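Handing you this structure, nothing more for now.
Only one protein chain is missing from this complex, and each of the others stays in its spot.
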Amino acid sequence: MAGSTFGTIFKITTWGESHGKALGVIIDGCPAGLSLCEEDIQVYLDRRKPGQSSISTPRKESDQVEILSGVFEGRTTGTPISLLIRNTSQKSSDYSEIASYYRPGHADYTFDAKYGFRDYTGGGRSSARETAGRVAAGAIALKLLKELGITVTAYTRSIGPVSADLEHFDRNAIYSTATCMPDSDADSRATAYLKECMMKKDSSGGVIECITTGLPAGIGDPVFEKLDANLAKAIMSIGAVKAVEIGDGIQVSTAVGSENNDTFYYDDGSVSKRTNHAGGILGGISDGSELILRAHIKPTPSIFSPQETINKNGENITVEIKGRHDPVIVPRAVVVVEAMTALTLLDACMLNMTARVDYMKEFYHNV
Amino acid sequence: MAGSTFGTIFKITTWGESHGKALGVIIDGCPAGLSLCEEDIQVYLDRRKPGQSSISTPRKESDQVEILSGVFEGRTTGTPISLLIRNTSQKSSDYSEIASYYRPGHADYTFDAKYGFRDYTGGGRSSARETAGRVAAGAIALKLLKELGITVTAYTRSIGPVSADLEHFDRNAIYSTATCMPDSDADSRATAYLKECMMKKDSSGGVIECITTGLPAGIGDPVFEKLDANLAKAIMSIGAVKAVEIGDGIQVSTAVGSENNDTFYYDDGSVSKRTNHAGGILGGISDGSELILRAHIKPTPSIFSPQETINKNGENITVEIKGRHDPVIVPRAVVVVEAMTALTLLDACMLNMTARVDYMKEFYHNV
Amino acid sequence: MAGSTFGTIFKITTWGESHGKALGVIIDGCPAGLSLCEEDIQVYLDRRKPGQSSISTPRKESDQVEILSGVFEGRTTGTPISLLIRNTSQKSSDYSEIASYYRPGHADYTFDAKYGFRDYTGGGRSSARETAGRVAAGAIALKLLKELGITVTAYTRSIGPVSADLEHFDRNAIYSTATCMPDSDADSRATAYLKECMMKKDSSGGVIECITTGLPAGIGDPVFEKLDANLAKAIMSIGAVKAVEIGDGIQVSTAVGSENNDTFYYDDGSVSKRTNHAGGILGGISDGSELILRAHIKPTPSIFSPQETINKNGENITVEIKGRHDPVIVPRAVVVVEAMTALTLLDACMLNMTARVDYMKEFYHNV
Partner (left out) sequence: MAGSTFGTIFKITTWGESHGKALGVIIDGCPAGLSLCEEDIQVYLDRRKPGQSSISTPRKESDQVEILSGVFEGRTTGTPISLLIRNTSQKSSDYSEIASYYRPGHADYTFDAKYGFRDYTGGGRSSARETAGRVAAGAIALKLLKELGITVTAYTRSIGPVSADLEHFDRNAIYSTATCMPDSDADSRATAYLKECMMKKDSSGGVIECITTGLPAGIGDPVFEKLDANLAKAIMSIGAVKAVEIGDGIQVSTAVGSENNDTFYYDDGSVSKRTNHAGGILGGISDGSELILRAHIKPTPSIFSPQETINKNGENITVEIKGRHDPVIVPRAVVVVEAMTALTLLDACMLNMTARVDYMKEFYHNV
């Protein structure tokens, strides 16, 4: 089935395999008139690319983006924006061996079960490289949201047992540390933990948190298109995510109502809340507070210690995965979470513009 | 925006407010030839209805379903099935007071922010009564899945601090206990805890778990339409859910790869896994194991102790919510989780039928 | 498959069989704040109902509409509007005979081929009664368009060989004549022709034309969601329509460019066209002129003269259709064309509100 399209009005379609000729994304439904150049997108892709630190695979992927359509004289035209990233660092030979067996924790077996065969080079379509297209599209969504006064910021909340201390939140650290934590001290401890994992030929999971500020109240829809429902889908669609939390998340199940309810009050005439257990969403609609979500990411399934598994000949075998793999997925997925959040919010903001007859009347009486 | 439709092929549209004339659901895309009568649906609605125990609101909602279309001589015809539930127990007067203020933890404020006004009687469209339509549609999905050998079972995993002990899983207890726990002993302790909450004019959260057996490998799609992504959306779209976990869920973030990877092996010729940390999904596609998910439900926001909030006149006020409210949402939401899971899985099973050219050739050469 | 939903933002879902308990429609995505009562809808349903003239079936269908949800204190709330029409005049016995054979020109055979069986009473889901839901939803779209200054008017352009003379266009005649022609003289001649058809136990086709005024330039989208493409789908989805024309329609194929191009000019500062061969659409986007379309409707397939056909036992047979059938479909379909046009245009107007970044900035800086 067609599973590579996301969004209702601001609609993106990603394509491409890890080791194919190229990968990319089509953004359809981007409003006309947004100033846009390749550099606007490249800065986000650069945050995703590997080979940037001692805790990242030394594999190089330049991920250079090219705008092929939808931008004229520096501005979006309202027609589809096609973004292309040529693959340059594929070594298909690294993967010839895995054609015959199913790596634990990977999608090898399920792809074969579904399609009868698979592009096994570098994980094919199930590779994390697929997210390059999401990040490129997300860069545009983030730019447009900024024009509306909305800022989306994701960062590493924890890696294995090491959590960032948000009391000393340091925004710059997100972009300068290898772990993308907003806390240099936690970054050091997490890096030490990851090196330990690497020595043990093992890998680590972690948590990404994402905060959105400036989102007005009223965004999102009741019932199936709740803002949190669409965010949950967006985030869970990122490979390796196994849980999504909104606001207090899992803690609500052990809380009592008198604690968990957020008290409304008027703060100099405007509606405010004394706490934000809800994470900025009530009944699927934004309440004007910070929007808070978290993604729990599993440890990299490609580990270098021997593992039991099966091959296509019906044999139980033991394998040792080779190649170049990150000991943790989290830091490179931070910008993906940011991108998916932005795409979801922008689409909801667009849909919200027709929520009232008065909005339509004002618009069409002014056209 | 249109937010009341769910699904791609097996598509449902719910409608109706808590205290309106009626509510219901249209199921479009149900295959022809399924034996169906009102009783098939009623049994599920009866699991959702209130007033059934000491820990439930004494409010009565008979929730009697009527099939208005799409069934002819006892079988579905392939055309839309319209299900109607007349509202009978509305006491709009109970709610007249809340028209003027915003209840903490409810969607009152966000609805007004979005639409400019709201149907405030009984929560209007944001009431949990909306889920009656989902359950009615889910009953049909569950019946169809059963024909394919797929069984979906949800139950209460925990209420506040009290967890069911799955070592002594008792399926019957799900349907006979007030808490819908598969463990009578835990049910007793949870009931005691809830009574304590009620005495304190407070409420409790909890966790619902859902297990699917018989789902073949290969269901779901890569990228945005991952099976877990669609399940996350489906479950998060249920009011009061604040976190969704698949398989080990939040535990993966502190796990290491060597533990978290599930080992494949051949079990008498067929593919099996020694563990199921993944919860039955790899790369967004089912792997043939049990599918496991959990929903974290917040405490009922309607509590009877005094709460600070705001009214529409710009005043900070203190309110005491009246009416008939459950001290915990969890037990009545169990069947809703079951329904949403079934709807998601059935749709994915339908979409999967065109995954291979060979499937199409076999189908059309036999027509 | 789910085929009963139409629209992207203003989304309607119809349901119901000709001789079932009821039929209806859900309108989801209607903006909040539209004043709406049952009478607003009833006037449109009354234009569709049979039994109103000597050239219409004497079959009575009261088609009384009931609003079940989505309206509170006389205004739409932004949530789904459920409209119900109870069936009252079903005589299933009239149809028991046709269960066994396939009426020429009807969907009996194709429904059986698709679904394996069918609800044969009154044509089931393929009955023209299905359009009652469209008309009810269309009434709301028409009311909302009117608030935006847009008026949609359909009428009978011709019946068999008799065409209305648009030089003497009489708007009142559309609503007062049995043929819905805007020309009383043509109405008389068409009525005479239809009576002749009835005497011969035969039926007639005809043409419906629909004119929209007040539609601003810029509505509709390039490529697949062209305004004319969506109108063509909307109109062709009405049973019995076999051709759809926009503007000059079929005449363009024998025209030359110098005639067919419409000349732009400034008329007191605003853009105008000297002719309107294009029917108000260029490149799939409205150009600010009148929008013109035509639907060609086939003769009623239910005729009373003997016809050869087949039954389900593999036999070639001769049948004589009984029951109460209109000698022409056109007059009752006029309001359906109006409804489908309005639904398409309103949805396009809603989608257009996000066409430019500036629109979004203005909206969100004012919220």
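Quick notes on this structure:
In this document, chain identifiers A, B and C correspond to the written order of the chains, with residue numbering beginning at 1 in each.
Keep in mind that, in the parts below, contacts are C-beta pairs under 8 Å (C-beta built on N, C-alpha and C of every residue); 3 or more make two chains touch, one makes a residue touch a chain.
Note that the structure is a prediction, hence the values are computed from the model and not measured.
In the full complex, the chain left out of view touches A, B, C. Per the touch definition above, the residue from A:Gly29, A:Gly160, A:Pro182 or A:Gly279 contacting the chain not shown is A:Gly29. Although one chain is not drawn, the whole complex shows that of B:Leu144, B:Leu194 or B:Leu227 it is B:Leu144 that touches it.
Seen across the whole complex, the unshown chain contacts subunit C at 1-6, 8, 14, 102, 104-107, 109-111, 113-116, 125-126, 130, 158, 160-161, 197, 200, 202-207, 216-226, 228-237, 239, 242-250, 252-266, 269, 271, 278-279, 281-288, 296-303, 305, 307-310, 314-316, 351-352, 354-356, 358.
Listed for subunit A, the residues touching the missing chain in the whole complex are 1-5, 7-11, 13-17, 20-24, 26, 28-29, 32-33, 66-70, 72, 75, 77-82, 84, 114-119, 124-125. Where subunit B meets the omitted chain, the residues involved are 8-9, 29, 31-34, 76, 78-79, 144, 147-149, 216, 218, 222, 349-351, 353-361, 363-365, 367.
Going forward, only the chains that are shown with their structure count from here on.
Highest inter-chain contact count (C-beta pairs) belongs to A-B. Among the chains present, the centre nearest to the common Cα mean is that of B.
One simple way to say how far apart two chains are is to compare their mean CA positions; for subunit A and subunit B this gives 26 Å. Separating the CA-averaged centres of subunit A and subunit C is a span of 44 Å. Separating the CA-averaged centres of subunit B and subunit C is a span of 38 Å. The multi-chain contact residues of subunit A, meaning those touching 2 or more other chains, are 8, 216, 218, 222, 351, 354-356, 358.
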